[in-house]
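Removed: one protein chain of the complex. Kept in place: all other protein chains.
A, B, C, D and E label the chains in the order they appear, each numbered from 1.
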Amino acid sequence: MTLEQLDFLLWLAIQEDLGHGDVTTDSVVEQAREGRAVVIGREPFVLSGTKVFRRIFELLDPAIQIENFFRDGEKIQPGIPVFGLEGSLKTMLTGERTALNFVQRLCGVATITSKMVQEISEYSCRLLDTRKTTPLWRKLEKEAVGHGGGTNHRFGLADGVLIKDNHIVAAGGIEKAIEKARQCAPHTLKIEVEVDDLDQFDIALQAGADIILLDNFSPEMMKEAVKRNNGRVLLEASGGVVLEKIKAIAETGVDFISCGALTHSAKSIDLTMEIEFASSS
Amino acid sequence: MTLEQLDFLLWLAIQEDLGHGDVTTDSVVEQAREGRAVVIGREPFVLSGTKVFRRIFELLDPAIQIENFFRDGEKIQPGIPVFGLEGSLKTMLTGERTALNFVQRLCGVATITSKMVQEISEYSCRLLDTRKTTPLWRKLEKEAVGHGGGTNHRFGLADGVLIKDNHIVAAGGIEKAIEKARQCAPHTLKIEVEVDDLDQFDIALQAGADIILLDNFSPEMMKEAVKRNNGRVLLEASGGVVLEKIKAIAETGVDFISCGALTHSAKSIDLTMEIEFASSS
Amino acid sequence: MTLEQLDFLLWLAIQEDLGHGDVTTDSVVEQAREGRAVVIGREPFVLSGTKVFRRIFELLDPAIQIENFFRDGEKIQPGIPVFGLEGSLKTMLTGERTALNFVQRLCGVATITSKMVQEISEYSCRLLDTRKTTPLWRKLEKEAVGHGGGTNHRFGLADGVLIKDNHIVAAGGIEKAIEKARQCAPHTLKIEVEVDDLDQFDIALQAGADIILLDNFSPEMMKEAVKRNNGRVLLEASGGVVLEKIKAIAETGVDFISCGALTHSAKSIDLTMEIEFASSS
Amino acid sequence: MTLEQLDFLLWLAIQEDLGHGDVTTDSVVEQAREGRAVVIGREPFVLSGTKVFRRIFELLDPAIQIENFFRDGEKIQPGIPVFGLEGSLKTMLTGERTALNFVQRLCGVATITSKMVQEISEYSCRLLDTRKTTPLWRKLEKEAVGHGGGTNHRFGLADGVLIKDNHIVAAGGIEKAIEKARQCAPHTLKIEVEVDDLDQFDIALQAGADIILLDNFSPEMMKEAVKRNNGRVLLEASGGVVLEKIKAIAETGVDFISCGALTHSAKSIDLTMEIEFASSS
Amino acid sequence: MTLEQLDFLLWLAIQEDLGHGDVTTDSVVEQAREGRAVVIGREPFVLSGTKVFRRIFELLDPAIQIENFFRDGEKIQPGIPVFGLEGSLKTMLTGERTALNFVQRLCGVATITSKMVQEISEYSCRLLDTRKTTPLWRKLEKEAVGHGGGTNHRFGLADGVLIKDNHIVAAGGIEKAIEKARQCAPHTLKIEVEVDDLDQFDIALQAGADIILLDNFSPEMMKEAVKRNNGRVLLEASGGVVLEKIKAIAETGVDFISCGALTHSAKSIDLTMEIEFASSS
Partner (left out) sequence: MTLEQLDFLLWLAIQEDLGHGDVTTDSVVEQAREGRAVVIGREPFVLSGTKVFRRIFELLDPAIQIENFFRDGEKIQPGIPVFGLEGSLKTMLTGERTALNFVQRLCGVATITSKMVQEISEYSCRLLDTRKTTPLWRKLEKEAVGHGGGTNHRFGLADGVLIKDNHIVAAGGIEKAIEKARQCAPHTLKIEVEVDDLDQFDIALQAGADIILLDNFSPEMMKEAVKRNNGRVLLEASGGVVLEKIKAIAETGVDFISCGALTHSAKSIDLTMEIEFASSS
């Protein structure tokens, strides 16, 4: 996402909240009033969204000063200032909610990712995101997964071949699906096939898949697949991946674990903006 | 949100996932292949997002037929078909993820709202949403709150005066803030003031607030505020509202309870699209 | 209207006039030629549109220097320089018409508003605009009303409940309309009802309207309504408000007078840009 | 203006008024309620804007039926239905103001144009508009001039060479300006020169102008210019053209009279939408 | 490219040519005049752009009837009707140039592609396009390559890893570049490396490239690379590929030949629209 694309989305979001104006702040706060503010968390979290936070306020008011006390990916304790703002009070009050709505979610994604990555840190296995992202925020959420230590799977439908159950039925079987993909899909893309059991796994392996996705396999089935594969192709596990079970999956020896909950069910981090008023003597 | 505005957002979302094309489906599924599909839930939920679901597929392919088996707001059991699709298999496979990403979230919002509303159904108190929505989806999420039986608070900064702590400090006190708002804000809007304790409550009541928001009050403090108010202005409770505690809040006699978690922390509902292939004899 | 939104509209306006280029200026004026210019009025007026004037030229040419000799809302005599420009002659000639088309209209709105406000200055009554604005320029025209000393009514359909005759018929009477609005409209908005005679007025007052709009009442009827109201709700007079009659309306004791002509029939102010050429020795 | 471009502007205008929704109509009028309505004028006028009127309602609701009882350019008496609407009451109430804001202005332009054209109908002279249009509505306003019987001058800066006083000074005299335009401007465009007196007129005629604009000439000076021209080039009169004086200008024998007031100072026509409710038995 | 995205680009193109209106056709052709037309080529060609041709006219005028006598990819002799049009003459005259500007170029791309593919038809080698496309028309030009029998390389920078000379220097050598790509690039993408000579080729093969691009290799060097590769990875030849030399390249046994000239230097096909006028008896 180039800066221009990001700004476009942020403007839409600002306009959504702002409409024709912030009637409270415009009425109650003097135009020229200046101040400082900090954003702090009320729980520990991994930071993501620094670029978004800064741009929202800059778009509203090029004169405001934003300071990042941390970089994306850092772990932050509650009560520690994460962002500093200095400038127009009206700008701060008007942009606060939109900025926090973004950053709270993105920090939530980075934080759950980080916890899962921590769980599997002693294995070579890597944690992947999925396409189960919030519509319009895929790039930002995938960056947040990266800030949490995760790895990005394909961005969308155009940059990866992933043959799922419905594709297999439509094509008339795994072999035919792989054969068609080999003929028609860009030669620069690997071919990944989702399988439901070990029989399908064997067929996919035989038919020349480059990556095999083990969907809802038990750890025992995963181990068997790893054994049969013997290092030939990349193996990815998915389905019902939660913090409590991820270590057991990583132990099976699969190369990747993909987890939709990183983005579709991340809990927002509780952040608050605290404004410091200069004494108006 | 007019249809045009909705379509604009849905196209952005489609393009985000689709990029320059669905290389898997384009390679593996024949252009002319037709079929049927249904969407079912794997858990009980309250429906929201029927309009979004339909438009995403229609935008991709005007020839596809979408059937709604239920209306927004209905409670649906797991395993029951919610949507039916008939037409191009390629369209279904290409639109599936984007459509479900929306609907799963919106049903999540409607479902948690419905649970909370159910908890307080014996009281006259109403459940409100907040501005803590997913950026760009405020209208859709506020509609989902409605589908769950909740009531919408102001849409954004332009259609409600809500004087919060920082506004009060900036204005030099509650009385001055209310006075300025009375002078400068549109005369068509009521003036709501957020208070942190009963002393502030008394001042706001005295100064002529139309609505008072009791922020992080204990149930006892709420009861006292209800008593002191004696029906004069509307009272809204907020802060740390969760399913387990909401009934106790409603019991205090406040008019409204507002809850950010309805939108910022709703859990996605687990939906799946099942495709039925005609035998290709 | 944030700067971004304003710029978007100004760009559309510039492109409308400029098309693929200013063939006269491009042919006749040397690229590098610089100069100064001033804008003056040929009649007395109240200024509005300084932000628009500046941005149009800045969008065409970031190097141009614009000086504001007055602020929005000031009364200006004919022949006095209002804006100064310094920089590329081509930029001045290319932007002149679009800039003046805006500013002449906005000054017209501010000027007629100011005259009307002057008429009623000895009363506490305030002058309101309406939604009868030039499509796409509502925010600018409402700001111009403010520069003339007027007060803004609701911005649009989303931020005020105004129940008019057709709504009343559709709802089945004033009481039912107010009751439905009380139930369904956001609790942050006051409820305004338009009435045609004193019988309707009594019903609206009884039914709990927050504001009552007296449509096409004679001054005598207005006085009677003020008397019956006895300070309970806000009263707004509208219908056929012209400069000659406004004082008599204000005398009746209504709180607000709303006037569509402020925006739909304001006369453009006659402004001219005078360019000063450096001697080309 | 293609339909697509018109729709784009109309959507912007609809969104400006509608925001996130029509809270009055949504609260007070039942979703399914249907009805009929007509638009009538309260004064005689020339019609313009039928396309705009229709599209605004169609964009809001493709199911609504709009009937045009007259065509653009027809003269209409007060009290006669101009448009008929049939369908959703909510659509009518929501679209009414935006539609009328457009059509009232456009009819105003057509009406004043028609009056002026009538004044000069016995002369071969034609009435021209100018670039003094409402920003963003140039195409619509120029069409309205046509509906009133007027003729369009150049659309914008790209499709006509018009050398004005500042261009002349910048170029170093009328001859040099014409020479540069002859060399550099597209050969498909005629060259028009604005002159302030008869001396300049002679120079422009001599230097090969294709059209000469007589700016603020007295009728006597115009007659002299017509005489000196002797049919060689087209003559256009401008400056202070009002209804009372236009006939005297036409009598001088000029080919064209251009008048900015057609668009910058047209008075809105008083139109009203009357809704007919089916008895809800 | 979804239909919506295509329409957006086509509208921009239509507006570019049309501006505020087709002054010739609007003046000279009666609004209601109808007719038929055909488009024919003046040289043999391979068809591409049928979708574009149809949409341009449909966007201008939904009532026009377009008939495709052939499908994209078919070879067409001069003088044979390719498209038929029936409806408004004005629409045909207004849309003609924009439609032909597109289709002539796209047919040019399909035609040169087809000639090259024909040359190598007896080899298993496939012809690839590149990113040297006309800005904004990549999707259309890549489809045209497909219509000519060619195969698409990666669409853009996001859906293929192609390590070129500058990347190699920046990374510190071929091995390091491949290693970094293996670590950081999406695991769903193959890694292609561009090499300039056989030494680099050996290194890339050794380091685990999935595809090797032989840049400006002589046929002898290509043969040697094919031999050393022995079927392990895919080989792509590029650099100076012209019709006269392509067969010799295919003979070497490489898997792909990529050719920028398919898109950056395709010669437009000479097409003409012939209008048939009904006798206006």
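We adopt the following convention: contacts are C-beta pairs under 8 Å (C-beta built on N, C-alpha and C of every residue); 3 or more make two chains touch, one makes a residue touch a chain.
Model, not experiment: these values are computed from the prediction.
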Chains in view touching the one left out: A, B, C, D, E
Listed residues A:K139, A:K247 or A:K267, member touching the removed chain: A:K139
Residue of E:L47, E:I76, E:L93 or E:V241 touching the missing chain in the full complex: E:L93
Option touching the unshown chain, where D:L18, D:V39, D:I64 or D:A158 are the choices: D:A158
Options E:A63, E:I80 or E:V169, residue touching the unrepresented chain: E:V169
Absent-chain interface as seen on subunit C, which is shown: 11, 14-15, 18-21, 59-60
Footprint left on subunit D by the chain that the document does not show: 151-155, 158-162, 186-190, 192, 211, 234, 256
Those residues of subunit A which, in the complete complex, touch the missing chain: 1-2, 4-5, 138-139, 155-156, 158-159
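The definition used in the following text is that only the chains that are shown with their structure count from here on.
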Touching both subunit B and subunit D (chains): A, C, E
Equivalent interface to B-E, taken from C-E, B-D or C-D so that over half of the residue contact pairs match: B-D
Chain centre separation in whole Å, for subunit D relative to subunit A (CA means): 53
Cα-centroid distance, subunit A relative to subunit E, in whole angstrom: 35
Multi-chain contact sites of subunit C, meaning residues that touch two or more partners: 19-20, 138-139, 155-156, 158-162, 186, 189
